[in-house]
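The following block contains the structure, expressed as structure tokens.
Excluded from the complex is one protein chain; the other protein chains are retained at their positions.
Let's turn to chain A:
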Amino acid sequence: MDLGGINPAILIASLMVASVPIILAALGELVVEKAGVLNLGVEGMMIMGAICGFATAVITGSPYLGFLGGALGAACLSLVFAVLTQVLLANQVATGLALTLFGLGLSSLIGQGYVGIKPPLTGTVPLGPLADIPFFGPVLFDHDWMVYLSIAACAAVWAVLKYTRLGLILRAVGESHDAAHALGYKVVRIRILAILFGGALAGLGGAYISLIRVPQWTDGITAGAGWIALAIVVFASWKPWRVLLGAYLFGGITVLQLNLQAAGARIPVEYLSMSPYLITILVLVIMSSGKGKAALNAPAALGQNFHASR
């Protein structure tokens, strides 16, 4: 089965890989925003995850510890954001932007000694004969474990937000921190934990780039993936499965246009290159213009600081 010289199985398999960093970072940000906090520092946390994960993997020789290190490194950076915005009540937008700049600089500093080193490789999950099934084999059963983790994380975030008490509390804090506070929930503590979770997931996404997708360290390796993750959260109207859909759509178009070019399809490249961004903007415009519930789906207390003064 070939579409314009492209094998769809390989295409789908590559778009799943290409989308993992965005899915993870966007899921983390979704939880943070559901708790009512707008952290624009995703790019900074991702790149911290990329270098911390890379460094840990190189030092320990284990890619698994590398991912752990990446998650921890990014969570530490997000703690800076948490302290500034939740304890010291700094402006979230400004702090988030500063966090990105800080993360880019710090990662470059840490990464000085890691340029040109190759990290330990992460293999695919051995699923035996399943990987040999035509079409479904390469699409579903021939990936590294992070691909499966990204989908599992999506399901977990969805289930927790929808069905558990924890999810309810988190959403309550994000919709009306005063009401949640009146009910006796520790708004600031819950928000800090959400920020740390968001940081850890962004870090995993970053580590995926430096350990699997482009197994190397280069300054600025995330190259804007964090901003796309932020847009995807809005695109998904704060729904986990739509994050997955949005990220696959974005990753899919990006990979598709590169594959079409490589296959020599006669298509105007410049339009295809823009198309992922154009479609994102288009969907955002459509969603925010309708009387739609989508726009209303934004957590009501998003971006507002809370202080228990009343």
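FYI, contacts are C-beta pairs under 8 Å (C-beta built on N, C-alpha and C of every residue); 3 or more make two chains touch, one makes a residue touch a chain; residues count from 1.
The definition used in the following text is that contacts and distances are computed from a predicted model.
A chain of this complex does not appear here, and its UniProt-recorded name among "Ni/Fe-hydrogenase cytochrome b subunit", "Homoserine O-succinyltransferase", "BMP family ABC transporter substrate-binding protein" or "SynChlorMet cassette protein ScmC" is "BMP family ABC transporter substrate-binding protein". Screening A:P120, A:G167 or A:P215 against the full complex identifies A:P215 as the residue touching the chain left out.
Annotation: of A:A18, A:C154, A:L196 or A:V283, A:A18 touches the absent chain (contact as defined above).
When the missing chain is restored to the complex, the residue among A:L245, A:L258, A:L284 or A:L302 that touches it is A:L258. With the whole complex as reference, residues 5-7, 10, 14, 18, 21, 108, 111-112, 115-118, 209, 213-216, 218-225, 254-255, 258-259, 261-264, 266, 268-270, 273 of chain A touch the missing chain.
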